[in-house]
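Below is the structure I would like to discuss, written out as structure tokens.
Excluded from the complex is one protein chain; the other protein chains are retained at their positions.
Showing chain A:
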Amino acid sequence: MDEDVLTTLKLLIIGESGVGKSSLLLRFTDDTFDPELAATIGVDFKVKTLAIDGNRAKLAIWDTAGQERFRTLTPSYYRGAQGVILVYDVSRRDTFVKLENWLNELETYTTRMDLVKMLVGNKIDKDDREVDRNEGLKFARKHSMLFIEASAKTKDGVQCAFEELVEKILQTPGLWESDNTGQRLQLGEQQQGGGRACGGYCSIP
């Protein structure tokens, strides 16, 4: 069934507990919203195939628990991820303030230096917003991330967030074509070997 799939991408969803990571994922994969979604224990896992520009990419998305105590466990699964969605709750400033910690954690545990990061401000359907859109924008710019505000409840921005992230990953050379990294290497080698081999060339007068 994976025959027409261009590549499999590993994505991560991280962020403080209760910001709606699992809800975002559920909205994206099953297009449903469950207000009574149990708190994730450890990590959860979902798969979805997405078509971007005619290419089909299979997404293996790892959803993580946000609780402090689980952070001894979950970062182990960061390995090999090509993209990460960092979620905060626009109606809870404390979840925004902690973003910096999450980035540090990413830095420490991810294996790829060039993975694509996306910041998602979730729960924009709520009335009691505490974090302004501009603050989110500013943070994302500072850390060179993609940024979008979304609501898993109303569907706003969810699909777009995932698509945007995947597109960006596919555009980043060397990030997903694990076997085809040769092209760049060969370039480097060509630069090195400058001498042309030709019987007609003369080296000594």
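The rule is short, and it goes like this: a contact is a pair of C-beta atoms (placed from the backbone, for glycine too) under 8 Å apart; a residue touches a chain by one contact, two chains touch by 3 or more; residues count from 1.
As a convention for this text, contacts and distances are computed from a predicted model.
Asker: Pick from "Ras-related protein Rab-21", "TP53-regulated inhibitor of apoptosis 1", "Rab3 GTPase-activating protein catalytic subunit" or "Molybdopterin synthase sulfur carrier subunit" the UniProt protein name of the chain that isn't shown here.
Answerer: Missing chain, per its UniProt entry: "Rab3 GTPase-activating protein catalytic subunit".
Asker: Given the full complex, what residues of chain A touch the hidden partner chain?
Answerer: Touch set of chain A with respect to the missing chain: 16-18, 29, 35-47, 60, 62, 67-70, 72-73, 76-77, 79, 92, 109, 111-113, 174, 178-179, 181-182, 184-185, 188-189, 192, 198-205.
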